[in-house]
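Just one protein chain is left out here, and the rest sit where they should.
This part shows chain A:
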Amino acid sequence: MTAELKRKRAEGSSSRKLQKLSPPVEDEDTSAQETDGDAQEEQDDGEDVEMDNGEEEELEGEWEGVAHLRSSGEKSSKPTGEEIRVIKDASDLFRSNTFKLQIEALLPNVQPKSKRKPPLERFLLSFHTFLSCLPDVPQEHPLEASRRLLKKGVSVPYPTPPPTEDTQWKVAFSGPTDITLVGSWANETSVKAQGESSYGVDLAVEMPSSLFQEKDYLNGRFFHKKAFYLATIAAAISNPKSGFNVDVSYISTNDDPRLTKLVLKPRADGSPNDFTKLNAQIHIIPTLSSTDSPIPLHRLSPAHANIRITPESYSSLNTNLDNAEDPSKLPSPLYNTALLTSLIPKSYLLSVHAIQQSVPAFSDALALLRVWANQRGYGESGEKGVSVRGFDGKGPWWAALLMYLVQGEEPTSAGKKLGRQGNRKPLGKGLSSYQLFRAVLDFLAKHDFENKPVFVKTEGGHRYSPNEYLSTHDIVFVDSSSAVNLLAGVPLGSMKLLNADARKTLETINSSSTSSGDPFPEVFLRDHRNLHARFDIVIYVDLSTAKPRKPDSHHTLDSGSASNAVLASISSVLTQALGNRVRTIAILHPTPRTRPLSQAHPTTSHIVHIGLFYNPVYAWRQVDHGPNSASDPDPVAVEKFRDLWGDKAELRRFKDGSIVESVVWDVKTVDEKTLIPKRIVAFVLNRHFGIGEEGVRGWQEGFDGILRLPEGVSRYYVGENGLGVAAVGFKAALRAFDGVVKAIKALSSDEGKDALPLSVMNISPTSESLRFTSVFSPVPLPHSIASVLPPNAKYTSPMEFVIEFERSSRWPDNLRAVQKVKMAFLEKIARGLMERVKGLRAAVIVGDVTGVDEGGMEDVVRLEVIIEEGWAFIGRIWHDREAVLLDRIINDSTSRLPHVTRKDKFQSQRQGKDYHTAIQAREAYTRLYTHAPMHHRVIAKLFHQYPAFAGTVRIAKRWFASHWLLGAAGDSVSEEAVELLCAMLFVKQEWEAEADKDKNEDQDKQEERLMVPGSKERGFASLIQFLKDWKWDEQGDGIFIPLYGSSIASVSKQPKAVATLLGTGVWKIRTAMDEEGVVWTMFGPDAVVARRVKALAQATWQCLKGMEMNEVSERGGVLSMFDHPTDNYDVIIKLDRSLLPRYHQNVSLDQKQLSWRQKSDKGELAAALDEKIRPGFDPARLLFMDLKRVYQDTFRIFHDTFGGDQFGIVWDPSLKQPRPFRVLGGFSFCAHETNPTESQGKKSKDKKLVFLNEQGVLGEIERLGRGVVSGITLNVEIDNMCIN
């Protein structure tokens, strides 16, 4: 069986090659049709392929013959065996046909074009001759040599510790013994990097062994000699006489001066050697012969101490040199690795080549892997942007990773010690590129790099003992061909991030294609490097002032540069300090850039970004416990804890009697609690590295600010002035609601004469304030506070609920009568509540905002309850018979013969007014009574499951609102739709089952949640990222959110006709309860608004990116995302800020406007506003709704629900053209131009055309909004006129 499989694979590979070589298959096919002989050949071919059913093949051949006789010119003929093989391969070896084709389409875009290569080859040829003929430089003192080269404009990049005047040894140059093209270019595995980076052509220049001595491994002497060698070559090339038209510069991998190489960038001159079009640059890497170098390799083992000097002993450098073994010296693993790196290029070239020969799909798989990694910031960052630390110049590692999976693992004693059985089984050699890629992801997702070292299988075993690696390196991945730990110096956090990314990608690939669409773009084409959507919190750190508290000179020398040492210790200190609060600490910064030859050492960028993934269980813990000093006297641990925290650490006695070293973070508000991780980072960086407040920044406070009431209002609630009420916020609102529920239930179980005739079954809340997702934390408005608040801050939002009575047959069978019964019920409840509950006020609302409805069919009767503490509620009665009655009207089953089925499409147009009312009422019924309570329950559950969910929704709502697009009514985005969109970022299939389990039970599940945003900022950024790319117009059936588990599979189907008849919305958000996905998006957003959302999301995304690059200030940066541009509105209607009850919620609030009674001339109206508390009274919104309704065919109007002080109006573009006179034009018109600036030439009257009377409309608006509207501005460049 396996043998057969192998054969198949082998054939698959050969077929791929064939395909490449031969002209397109179709051509072959058509030519085959021409003669019978060819057809015969083809048939033979087919037999070769599918030996199992050779018989049928033959039959096919016959049939083909017949087919040929019948229609010889027919194009679509039977596929050839070759084709069948390709097709079968695609579906068997790849994820799907399209996936394979997409991979094939992708690869040429990331690989260099072969037709542009000849100039480079010509250049390399002449360069080879040039290098071989370089004149020798006699031995000289290193400093002297550097002074000589400096005159030529080249400084020698001596790494620290630099040679001094006392240095005894000499540097020299003689022509290279070998010049080889190595690396990815030579193996043709180059993959384009992010940004504008070029392909790198690595040229290994082997330095003659005669230049080195045995002791050169000590104290960087080898690196100094190498630096001089490189500088000499650089000087020679940059000399104009060399004849090369190239820019020469230095670049240091990982900003490590020891790994400096030369970069040659061609200048465009049109000569045959000019390879600018190839977009490549040549890297010159000095190497050492691995066979005859005098440096003993056993001296370079990881645990060997090769740096024998300290800064204090700089002066006594020479005396120290011969002081051979000093047991007190510390090992220098990074230094040793850097030295070993000079040995590997050639062996690496050979091993990759070997594996390319045995594994045909190796190159493609590597390319896919590199593209995947580049999209996630593991590679070069390009001009703008940042990369994950530690992955610069890790090309060999990616190849080695693939090699490891194909070849398997070397058995090591260390591996056995760690309790692992056997080795990793090697993968088959015939796997497709996609399969290899998946295998790598699988490995990355599952492997624990922290505890399990990796040794790639080699022949003859590894050079150094595995234990040596383990004791000196954090992460061990040792290549087969060398002794180098390819992951030396990579922080653990980066590996964890890689692990998370791999897991996320696997999830995308594994998810069924129906729910999430094509995974290909998500895996390979999308840029995942955005920090805000990637990390729960991003902290921006300026290292320019960093001064380690306890500088470790040895570590600095081992790391190669001070900044590398600082970053490494930041990483380890943060890991200690944050502990299990976070899952991953990733450090990101730009990758090194080239520097001119005159600059010896790399300038490291001082800005790094620290990205954290929270562990939601522990992230906001207020107390950190240290060692218990009393019971477990471990002075070392206590000392360590004290050292980490400094003054913060204190000895505390806890409830259980233990006395423990601990650190306490004081918080006053919930907002501050979420800031604890950032505070810890700031504290640690300040204590250990001396970085001040200004050097550590996050964006969290900015987001918190927009969800908070202004200080001028909130101070009345927190107890200043002796007016404070104790209870504000969601919890208090819920408590108040529970009180009301209890009171109503008590009323229904009462026996008195006022008792309700039916008992209350259920009272379900449907308000966002009762499910933690309202933008502002809810506040009550008791009289004591209302009397001191200015009129433009006196707003309380009533919270809605639904009352469900027990079923009864005594309800009338008539919709209008049902409304009257509801009225009677509510009146009874209101009266009862007022009698029983002290200070409670209740009223029955008999109509909606448009006025008292006299049709009597719509369900508008509501109960308004205001309790003494100032909380307001609005309740409705759910009567399920209404649905039947409404359906009866809609289906019109009473007025016609019931057994006649009508199926005409124009039915709706011929119905009377009742029909339309019924349709609307039915939609409202479904939404209010079926979906709203259910939605409320599931969202409230999400809040408890995902700590960041509610915050995300609140920011998202604020964002939609501040861009004038949020609103329950009309064509805007409904609040529930926003909640659903946010839920999409959090929930996965089966989340409910997960939620029901114990939180700490399942570690795996915990890990899974890495993908779920852990902070509201990340949630918001992810939402924006989604909105910016969402192609709602291309996906026919919208998006599906597995919000409701499979438990509610049997959903009562709602009549579809009703749902789709009314809808103008274009978004479709489906859930298990709402198969059509239109309940919350039926009326909006329509196409216009949806396009607006997309454009705004794109702008906001740019803004987020700007914040990443620190282009905008902290608070302003966040605010600018909520700042709505008003230029694109035709008319702006300004509202009177001093009278808007919600003005205090305005996103860009003018605090001065909130001052008490600044306008007394409004007298009468202000007094009317003040006289009593009107929950939910918002004249701006009422006017907005009226204008929207009255002028629905004239203009589009937009407004910010949260205290927006402007309306924006856009005229209907179709009204810009004059149109013929009509009685029912649906807009205010006049028969002549009102705008004097328009050309006078048009004599419209003769043509009987009418125009929109803009001025007239604005006049009407002003009249309708008397007292609310304070001014109207036309947004016309020429004539900027103001009324009023």
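Note that a contact is a pair of C-beta atoms (placed from the backbone, for glycine too) under 8 Å apart; a residue touches a chain by one contact, two chains touch by 3 or more; residues count from 1.
Quick note on the criterion: contacts and distances are computed from a predicted model.
A.B. asks: Can you work out the missing subunit's protein name as recorded in UniProt? Choose among "SCNNG protein", "Ubiquitin-like-conjugating enzyme ATG10", "Ribosomal RNA-processing protein 7-domain-containing protein" or "NTP transferase domain-containing protein".
C.D. replies: According to UniProt, the chain not displayed is called "Ribosomal RNA-processing protein 7-domain-containing protein".
A.B. asks: Among A:E214, A:E450 or A:D527, exactly one should touch the missing chain; which is it?
C.D. replies: Among A:E214, A:E450 or A:D527, only A:D527 touches the chain that is not shown.
A.B. asks: Check each of A:E701, A:E827 or A:E868 against the chain that is not shown and name the one that touches it.
C.D. replies: Here the residue in touch with the unshown chain is A:E827.
A.B. asks: Out of A:C133, A:V636, A:V884 or A:V1223, which is the one that touches the chain we can't see?
C.D. replies: Answer from the full complex: A:V1223 touches the omitted chain.
A.B. asks: Which residue among A:S471, A:N814, A:Q989 or A:T1126 touches the omitted chain?
C.D. replies: A:N814
A.B. asks: May I ask you to list the residues on chain A that touch the chain which is not drawn?
C.D. replies: Answer for chain A: residues 56, 59-60, 62-63, 76, 78-79, 83-84, 86-87, 90, 97-98, 101-102, 104-106, 109-110, 192, 194-195, 371, 374-375, 521, 524-525, 527, 812, 814, 816-817, 820-821, 823-824, 826-827, 830-831, 842-847, 849-852, 854-856, 864, 891, 897-899, 901, 903, 912-914, 1139, 1165, 1168-1169, 1174, 1177, 1179, 1182-1183, 1186, 1189-1194, 1220-1231, 1234, 1245, 1248, 1250, 1253, 1255-1260, 1262-1269, 1283 touch the chain left out.
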